[in-house]
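Following this message is one structure expressed as structure tokens.
Every protein chain but one is kept in place in this view of the complex.
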Amino acid sequence: MNSTAQHHDAEGAKLGMWLFLFSELLLFGGLFVLFAVYLQRYPLQFAAGGRELSVAFGTVNTVLLLTSSMTVALALEALRRNRRRLCESLLGFTLLAALLFLVNKGFEWHAKFQHDLYPGSATLQQAPPGRDVFFGLYYLTTGLHGLHVIIGGVLLAWILALVRCDRINGASPTVLENGALYWHLVDIIWIFIFPLYYLLL
Amino acid sequence: MGKVIRMGEFFRRGFLESTGEQPSLFEWIFSTDHKRIGLLYLYSISTFFAIGVTLGLLIRLELIAPGRTIVGPDTYNALFTLHGVVMIFLFIIPGIPAAFGNIMLPLQIGARDVAFPRLNLLSWWLYIIGAIMALSSLAGGGGPPDTGWTFYLPFSGETTTNVSLAVFAVFILGFSSILTGLNFITTIHRLRAPGMTWTRLPLFVWSLYATAWVQVLATPILGITLVLILAERILGLGLFDAARGGDPLMYQHLFWIYSHPAVYIMVLPAMGVISEIIPVFARRPIFGYKAIVASSIGIAAAGSLVWGHHMFVSGMSDTAILVFSLLTFIVAIPSAVKVFNWVATLYGGSIRLDAPMLYALTFLVLFSIGGLSGLVLGSAATDVHVHDTHFVVGHFHYVMFGGTAFAFFGALHYWFPKIFGRMFNEKRAAWAWGIMICGFNLLYFSMLLVGLRGMPRRYYDYLPQFAQLNRLATYGSWVLALGLLFMAVNLLIALRRGKHIGANPWEAATLEWTVDSPPPPENFAVLPTVTHGPYDLEQAGEP
Partner (left out) sequence: MQHTGSMRQLIGIWGLLLLLTAATVGISRIHLGAANIWAALGIATAKATLVTLFFMHLKKEGRVIKISLLVTLATLATFIGLTFFDVLYR
């Protein structure tokens, strides 16, 4: 009933999105608080835990996310220049990268479970205190991040559909701008997860 | 004061009036009008408040005499848990910002709605879903949660009661709170009317702005903490299990990193309400506008640095106790700045003792008692003696009930004529107020005293020497409830039979009083251009 009053405010929408991203940062921030404290307490066990993780999987996933982050930024650039086909293929590539990331993650988790490395497993219960905590945090952090990859992927797929039917175009790119912002946040979180978990010595 | 105006045409245009396009219930629960959403919040929050009061009365009834009176220990644990969850997450956190903030923020800054009206509706839906889930944890499964509203691990990871459901409910409520916060920040940045500069913002808006930042930045920590509880319960991660290398104190850190700033989510908007009421009823511009603004920001910032004072006896390091105790005293400074400014505004004013002012003045007194008893708790040495006693309970209720809830009632009386276009009976309102403050002080001052004498909280039984003060407290709870009931009845009568009033019965100078009562759906036919400050009262009066 108040639709008369609402004009489109792209700046406002962007500010709202950034504020949402801040709250997401703090959400993961809580896990980083725990990580910092437990790393300080169990440096050796964390290093041992880190060595169990696959640097190869981690690196490939990092490259995938960095690349997808670039392609979504390029997609926005393409849309602004009204090159819709280019925008669509760049978004398609981004979705593909998101999917590959999740597939890798699945393989990685599967391998860990096969090596009896999961919360409460016999191996971890016998390991010195701290190892269990490392893997608990690892599963929770990467799991929560994976959930964000899924949400971001669904969001971008929906945006791709909107671009295809011309609901989003160079004149009104706000939705893609905000979707891209969300995807970059997913990337940034991973930029920190990668060295902290996979590259510990 | 407000002259009576023929209201027929006002009502037809007011936002309360049905447009007849949809079934009338749908017109409300799917409305994106900030005023309707605000009223939905007001009605639901009041309902949950009534439930919380009932649970509180049952707690007091059990404590009227030593030994088992009406419930056993398990039921008592459930009672204080649910009382806490309902009052904190369903009443006092959303209370002022979601109900009065939603209705008044766009009106006060000269906007037609909030920045994201549909998101606003989503927030209310999330709130209702979370509330229903929280209340349904009372029934079924393993029985109602018995952890206290703080859900401390490791116990909350092991108890077989419906903790998971309650925790998930609070997670959803937190999400609703974050969305409201980001909506308000964006609204204040983007939708101010021409001429509404930052130094012309009403102080209520400033307090909502500071609160919204705390909502956006602190609530996610609650979110992750609740996720961690669920992870402990469902996946058995053991992150806080000392036997597996975890640290139970880290749970307390994470919980209070949110829950202390949450206290400022609760009290900052209340302070905003008081800053609105006092100048209007003292007929003087607010004293020290900029100092009050700075103290709002200061409280929001300093409030994020003091969570450790909930953990003085937890086994935390002495260094941390020292640091957190020191930082806690710093929060007293901006709080006191506000109190001094309000008192300075009153000085030399021509004070009108209408109902909103009665509540505002009560806030000053009760909040000061609450704040001063807080210093006893903030100082580590004395805290060791009174920690986990009824002194803490008394302190908390002086700040939250005497502070925030009384400000909520003040806001209710102050904006009632604006929202509904009708005036309540002033005499009955004053009687209700009088009964409430008698009951309130009898109840909570007894608690402060019995706590100082060493009665621990959260037990259904106590030693015989505490019996007299506990009996007094329970009598107080009945008087307080009577006053609340009286107030509610008075306002409900006014909804139907109150005298129609004009746009500006209190002769205030903020923008919401320039539009009709109740405001039209689009708020302003023409967006106003602001040429004076929010408390330049000589500019006010009937339009």
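Labels for the chains are A and B, by order of writing; each one numbers its residues from 1.
The rule is short, and it goes like this: a residue touches a chain if its C-beta (ideal position, glycine included) is under 8 Å from a C-beta of that chain, and two chains touch if they have at least 3 such contacts.
All figures in this text were calculated on a predicted structure; none of them were measured in a lab.
Across A:15, A:48, A:144 or A:157, the residue that sits in touch with the chain not pictured is A:15.
Hidden from this view is one chain, which touches chain A at 14-15, 18-19, 22, 25-26, 29, 32-33, 36-37, 39-41, 55, 59, 62-63, 66-67, 69-70, 72-74, 77, 80-81, 180-181, 184, 187-188, 191-192, 194-196, 199-201.
Seen across the whole complex, the unshown chain contacts chain B at 189, 213, 217, 221, 249-250, 253, 257, 304-305, 307-308, 311, 315-320, 323-324.
Throughout what follows, only the chains that are shown with their structure count from here on.
Partner chain B is touched in their complex by these residues of chain A: 1-2, 4-6, 9, 11-13, 15-16, 19-20, 22-31, 33-34, 37-38, 41-42, 45, 119-120, 125, 128-133, 136-137, 139-140, 144. Across the interface of their complex, chain A is touched by residues 19, 31-34, 112-113, 115-117, 119, 178, 181-183, 185-186, 189-191, 216-221, 223-225, 227-228, 231, 235-239, 244-247, 250, 253-254, 257, 521-523 of chain B.
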